[in-house]
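Note that one protein chain is taken out, while the other chains of the complex remain in position.
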Amino acid sequence: MKEARPLPHYLVQRYHGWKATAFTENKAWYKRLAQDGQRPRAMVIACCDSRVHVTSIFGAESGEFFIHRNIANLVPAYKPDGEQHGTSAAVEYAVNALKVAHLVVVGHTNCGGVAGCHAMCSGHAPELEEKTSFVGHWLDILRPGYERVKDLPEADQIHALEKQAVLISLENLLTFPFIKAAVEAGDLSLHGVLHDIGDGGLLQYDPELDHFEHV
Amino acid sequence: MKEARPLPHYLVQRYHGWKATAFTENKAWYKRLAQDGQRPRAMVIACCDSRVHVTSIFGAESGEFFIHRNIANLVPAYKPDGEQHGTSAAVEYAVNALKVAHLVVVGHTNCGGVAGCHAMCSGHAPELEEKTSFVGHWLDILRPGYERVKDLPEADQIHALEKQAVLISLENLLTFPFIKAAVEAGDLSLHGVLHDIGDGGLLQYDPELDHFEHV
Amino acid sequence: MKEARPLPHYLVQRYHGWKATAFTENKAWYKRLAQDGQRPRAMVIACCDSRVHVTSIFGAESGEFFIHRNIANLVPAYKPDGEQHGTSAAVEYAVNALKVAHLVVVGHTNCGGVAGCHAMCSGHAPELEEKTSFVGHWLDILRPGYERVKDLPEADQIHALEKQAVLISLENLLTFPFIKAAVEAGDLSLHGVLHDIGDGGLLQYDPELDHFEHV
Partner (left out) sequence: MKEARPLPHYLVQRYHGWKATAFTENKAWYKRLAQDGQRPRAMVIACCDSRVHVTSIFGAESGEFFIHRNIANLVPAYKPDGEQHGTSAAVEYAVNALKVAHLVVVGHTNCGGVAGCHAMCSGHAPELEEKTSFVGHWLDILRPGYERVKDLPEADQIHALEKQAVLISLENLLTFPFIKAAVEAGDLSLHGVLHDIGDGGLLQYDPELDHFEHV
């Protein structure tokens, strides 16, 4: 692997700062976490977006959340076809091996993935529909969400689609037999929230009202 | 999506704490990030493990890192077959759309995914070899790494395989034509590090010495 | 005291979150509580166990409950021998100085202390019977409870002993002359409850029926 390069100095410097402060304050706990293994209470599925900081928003401490991040916080439907499904693997490990109690899908506003999906589905992004586009194929997961929002006033569609990225994922989660079983047994609960990047808001999906409300 | 449940109160409480402190202190910047979009300097690929806090270790601020997290921080090889590849999509978006300057693969010790791969490849985890195991199929990405470490003394194999999870991913990254091109053009650099959960250490891969050294 | 270390950052962060939200919303009341002193309505005696949250279960607000927590929520019998008795001191202060109206002993299921007492009394924990074991000596308070349950079917003994940890404590409370006097004068009432960690249940002791009933 001759192309690897030394870590940029600013990251090394920050790491040393962390080691001398946060790590040192907590080293007994980190040692214990290494020895005894993790026992996270919840799995969080969030977007890769650099502005979505679930660890900050939820004050995540080492050992608390099993976190999967992908483009647009999407979960595909259950499809045990022997292919590699990273998201499905993460969900399977969290629920079956770690036995997390909560599964939280965190969507967000201003999502490039959601905007890309909207452009693609409305015919404005042919490059995403090419066979070689990984992003395009990935965003296909959200296509059923586009069908639900495409008749709204155009100005509302993107925001509605951000919510669909949460709802479609929750719906797809329930297509996994082990998730459905855990939910029915009271061993797991599902949660859907939407984070507003600009105003710092947090909305959660309320199934009674069938919409997102501020927490 | 009638199965969604209200967010556990402790998360709501922590969120309100964050909103009243960190968000309030930075709201001008967060507003700007929402309006102007993200411009992350680096993409980080790390494990979902709850004990791996790249945001802490690298002092990540909102907007700095595009973060993809999956089981065992693995990247599959380039395979434009029209299927859904979440990791490939994340990498494609980071390099082609966001034009990140660095791509850092962060492995870690005590990784359940790596241990699972070792058990599977050495014949001790038949459940991971079943067709329906998402985790097993995902960990197949690391199988070539097992081949490289299987003749080491048994006590050393797991730790060596944790390093292979970083190296295989880096090697697979270079199979993506757009990554190879960006690296050759000097627009992107690749980095591989291994974080020690218990002692807080950070090692990086040095291609001259062909091994991992403390930063 | 040169060994003291800085508070772990996650606690500092949570504190600042509390300060900016719950404290700020209530600062007039907290100021008044500081100036006028506390006037709690009840004393609660509960276990140190991290899963027993009396403040949550009873929605405790600042100033409401004088809370003593020790291993297995035990109260020793009255013994004015000039030695240091932390539990007796707490009870004396609550009843004589603060004049609380209620004294509630909160037991719980899955109690490590009760299980330890059972192991010790049935001869399976010799380490707790050593002279240097503080835990063993403390659990001696519950030994009379073991005598009452040891002839039950083995599978029922631990749960019965959890209830005895509440009853023995209530009985011992009445050996304090000032408690007996306050109870007889109608200035104080005693209550015994058992909290089920797993199913969230709450049972209270009913002296008519001589057993614990769901509230």
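Annotations
Residue numbering begins at 1 within each chain, and the chains themselves are lettered A, B and C in the order written.
Operating definition for what follows: contacts are C-beta pairs under 8 Å (C-beta built on N, C-alpha and C of every residue); 3 or more make two chains touch, one makes a residue touch a chain.
Model, not experiment: these values are computed from the prediction.
For the chain that does not appear, the touching partners among the shown chains are A, B, C. Annotation: of A:Arg5, A:Lys27 or A:Lys180, A:Lys27 touches the absent chain (contact as defined above).
Within the complete assembly, residues 25-29, 31-32, 36, 39, 41, 59, 99, 101-102, 186-189 of chain A touch the chain that is not shown.
Panel shows chain C; residues 1-8, 11-12, 14-19, 22-23, 27, 30-31, 33-35, 37-38, 40, 42-43, 48-51, 53, 55-60, 62-71, 74, 76, 80, 82-94, 97, 102, 104, 109-110, 112-113, 131-135, 137-141, 167, 170-171, 174, 183, 189-193, 196-200, 202, 204-207, 215 of it touch the chain omitted from the view. Against the chain not displayed here, chain B makes contact via residues 5-10, 13-14, 17.
The criterion applied here is as follows: only the chains that are shown with their structure count from here on.
When every chain is reduced to the mean of its CA atoms, the largest separation from chain B belongs to C.
Its C-alpha atoms fitted onto chain C, chain B is found rotated by 180°, rounded in steps of 5. Of all the chains shown, the one with its CA centroid nearest the global CA centroid is A. Centre to centre, using the average C-alpha position, chain A and chain C are separated by 42 Å. The distance from the centre of chain B to the centre of chain C, with each centre set as the mean of the Cα atoms, comes to 46 Å.
Across the assembly, chain B contributes residues 14, 16-18 that each touch 2 or more other chains.
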